[in-house]
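Below is a structure I'd like to ask you about.
Complex shown without one protein chain; remaining protein chains in place.
Think of it as A, B and C in the order they're written, each chain with its own count starting at 1.
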């Protein structure tokens, strides 16, 4: 249907992107304000659009969905006073470039449904790998979809459940769903959180005063002053009311497979994942990388901002001075509406500038978190050489990204991934740098605390983007022609 | 859910209001442009919001829904180029003040649904009298409603039909529906029009080049240069493609009961209803009124603009000069956002001003189309007397409005209708005018061409708002406590 | 400088347009609200933009200027509360199509200047015929103009006056100015009104409670409930404070020459000009026209809405029935932003529709107020013939418009005026109508109450647009090459 806000990406930032952040709170005055703050802290998980649903005993359910940053929308009195009540959930969303066309406001979560026992709203982080099949089945049986989102299946499955209360309808629905899902949902009185059996996406529980909150990451607990209680377990569902937290296990138990890329890039460095500081893990990746791939040079420079902790670790392990060789423009956003040709051609120069006086004549190690298509890496290399660097050495804080993610991350098609078609040496030649080294998969596992590295027979994490080993079969994609590694 | 545009009504204009106008066209280039023009011509049937859905072979279905006038939204290139294709339908909507709260954009038609055999959009003029019951049943069975509109039931009933094509699913759906409905709908290739068995609301067929169009009124055919072919019959469904117009009769035949108030006020004076010029009918009402209720006076003045044709007729029959005693501000719209207190108190003076020099010392006959609550009539009388009129005589071009309409017209609750609680003489005293006379029901029937007046055993029109005789039982309302005339 | 809102005129409405309406009030609470209402009543004098300046003892001067209708801007609480205080003036403005490019917000009045003795704001209706020369002189001496408006000269002349108070500075300034001007101005404590020595444009004084107001027309007094006191005399300046109205005569006395076209078209029919009802004058024009140019026909139809009073007069004098043969769409505004090609081609059909059933087979007299370029007249004639009229006779309520106005009216260049190049008979043939007759200049003077018609040696009105006799030499235009009648 109608296209509301065609975003332009003037430069390819060449990262994998988490598609969503979710947050919910119950038992506080003006819960929506807390949700807005939580979503602001989770903005790195989705910058395109956001939504909040709240419930108030008198005014019932209210909702607002907006394109743009949380801080530009959900901070104004006039909007926030339309979202009263002690219970609210929210969602921030990243647009999946290319594949499905521009996002429309009707694709922005939370989704809401009116059931015979009352309304419910849900916010979903992850991706349903059998969504196409479910959608076809539901339409055939008379459901009318309002969005192109895979997440909408959940609410239709709930509408058709024969259970007599909403948490049980949600259990029914989620048992039909395959893939990765962390869900925050609400009824008129309950805040609900669920993680899929593998626990691919994060979800944490916090306590704020007499109330409770659920969040994708701990950094969003900090901003509202909530205390971190614990992670929701893989396969666990919590139903939270004023009386406390009830926990159920609706799914068949499985070995967890948390997404290792959350440690590498998606999560914020001040969050705590699996009991580990994300910042410290990333610094440790830099340490491992300096051990695995040392090089003689004058400066260690991060590609800002995501390469910074690993660059610090690399500098500390190697003894080569750390320096800000590339400066980031703080006033840069992601997208432009209808940009001029010149803006479109500027690319990464709109966002990054080389610290010319520092770089000139130096042998520079650039530490970046990942290489996806290699487009940005190439431009950065050119900027560094233009500024007179003597040598450029890339050190990458993740293994080669050779496979797409189907669990809630926006990845290019496989053939666009540089590592899908080239070896490390070929990539070095392609990027025309003096050296290029990725951390090994075992090195990455060591950095996240697995001292013996990766267990090949039963990997401790989901690392499908590096290994091609998918813990949940991507059935919709296979139907569309995607070939698994084994099948190649 | 969230409230998007709370309209303020600074003055009670004290009219009954048609709730919708509908228009569709197939077989022309850029059909949506024609729909926009048609809706502009039908704007008097709904000023609050409008929507258009189009279909293009390459780009599929597109839609745009906006608050405000057609001319302020659906005239810009940038919007209209998002609505390509040779097939489009549209809808303008009036807000039903008070009862259901402010309209939200999701309540704006056309409604769209994706079925297993493809998408369909519908636009509905009228009101479904068993909508509450249908909605309860559909939700119980798993449908998720997106709007508060009664019309959304139709699309959910269609989604659940077992028929294999969309026109047959629409037949299925409409056979479950009670009340008044003229519907314009579209699939990827077909334009569909239906009128309920009583034919309460109008719907006409037009020919434009090799294409066809459907419209609430003929005045919208004129604006696009289409030729008026015929009215859609009560109980008829037409399915129009490039190959022509196919007609079916899905309902059990009944005696038609077209809304007589369309002649009095709703339709535009340049439209043709049932083969009669609306303007001429209204002029004839004035003639009948001059015969039934003559009075000695100096001037016959219309209450602009709707009283004008009847005032002309009254003047011609009585020989009393016609004059513009009240001048209407042409720059007046209907609603204000967040108006100042002073604007709120201005009332009708924002819109009408007395032609003081003309009125002073004169005996004035004011011809208005109807009296609903009497609030505006009273203010107009005060303005006229303030300007120095010697006498004020009201002549009303419709019988006393004593009953609410449940077939797609916004009417106050019965107790708010002046004629529900007062006789003609009591109303005269209440309004403090020198005389007040309504046309008789038989006089009105004569003016629309029924020379013998109304047939009490089988009335030729729906005149429930005057007579309290409802041709379709308003079952939702009865459940909510409304008492029919017989039951009083 | 930057172009803010390029308006598109989808159809040439082929009228002369008054360029401004002005209003001011002192001595009431929240004066700006009254000004907003007054400007709403004067909207017909300028629809493109409006502005209000108010003064409050605590908050000083505040101002707001907006494109669009008064009712869409100056009705909201949030805007109006930024305009506090007991003293305010305002202005509505028509854009002068073509000649000077699109209006910018900085061209919207009132204009404001900070002088050493305090601030002042002025609003001007009319046109300064020596503005170009004044502007050149002022710039040469160091003034910096902010707008392209001729009216800005007044405020710069005031800034350079050596007088010690603002009213005297205004006298100084206006003595340098040639042309037509009605001005409403304000200081921190005074409301000031001035009319040029000829009194070309109207200005009236009203009383509201303990306060006073100034307005272009009396209809704006009615809307706020003010009492009409008197017209400001040609050449008079009034300085109004809480203590009352002081009157001075700063100019050399001259014989008044009020604009006769204000009676024909510009002013609202419910206003009183020179002690005469505008409506009654227009009706009388119709009477004169029926006497001067009778014709045998079936119907007298106005071209809505401006032809209506003359059509009523024509019908009454001729005995031929009055009828609404052309229906006006009430939801039509003047301009579109970036309209589609189709909208652009629609022309007058967007606004007017023929009442086909009424017109068919009839001999129709169409009464219009004026013919400027003849473009709309031609399209209306075609619509009437398409609807099956047997004959079309045009009767025009003003003499042929053969000369441009330089006193505050937007007129096409002389060569675009139909009457500048054709005789009445040639115009009839050009428009292809059965007959075409204009009222004579003497007939028009009789209709405004000059029983002996026009005094050729000392005309009682400014009728330059008909006669080519300009009471003030248009010196800027002559410098640009305009040739006066005598010089031809």
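By definition in this document, a residue touches a chain if its C-beta (ideal position, glycine included) is under 8 Å from a C-beta of that chain, and two chains touch if they have at least 3 such contacts.
Remember, predicted model here, so these are calculated numbers, not experimental data.
Undergrad: Need the list of shown chains touched by the one chain that isn't shown.
TA: A, C
Undergrad: From the list A:114, A:280 or A:434, pick the residue that touches the absent chain.
TA: Checking the options A:114, A:280 or A:434, the one contacting the hidden chain is A:280.
Undergrad: List every residue of subunit C that touches the chain not included in the displayed model.
TA: 1-3, 53, 61-64, 82-83, 112-116, 136, 139-146, 155-156, 159-160
Undergrad: For subunit A, which positions touch the chain that isn't shown here?
TA: Against the missing chain, subunit A presents residues 30, 33-34, 36-37, 40-41, 43-44, 47, 69-72, 75-78, 80, 219, 222-223, 268-270, 272, 276-277, 279-280, 283, 305, 308-309, 312, 316, 321-324, 327, 329-333, 336-340, 342-343, 346, 349-350, 353-358.
Everything that follows uses one rule, which is that only the chains that are shown with their structure count from here on.
Undergrad: Testing understanding: with touching defined as stated, what is the shape of the graph linking the protein chains, line, ring, star, complete or other?
TA: Basically the chains just string along in a line.
Undergrad: Hey, which chain is the most central one here, using CA centres?
TA: Chain B is the most central one.
Undergrad: What whole-number Å value describes the gap between the mean CA coordinates of subunit A and subunit C?
TA: 62
Undergrad: Counting only Cα atoms for the centres, state how far subunit A is from subunit B in Å.
TA: Roughly 51 Å, centre to centre.
Undergrad: Can you give the whole-Å distance between the Cα centres of subunit B and subunit C?
TA: 36
Undergrad: Residues touching two or more other chains, restricted to subunit B: which are they?
TA: none
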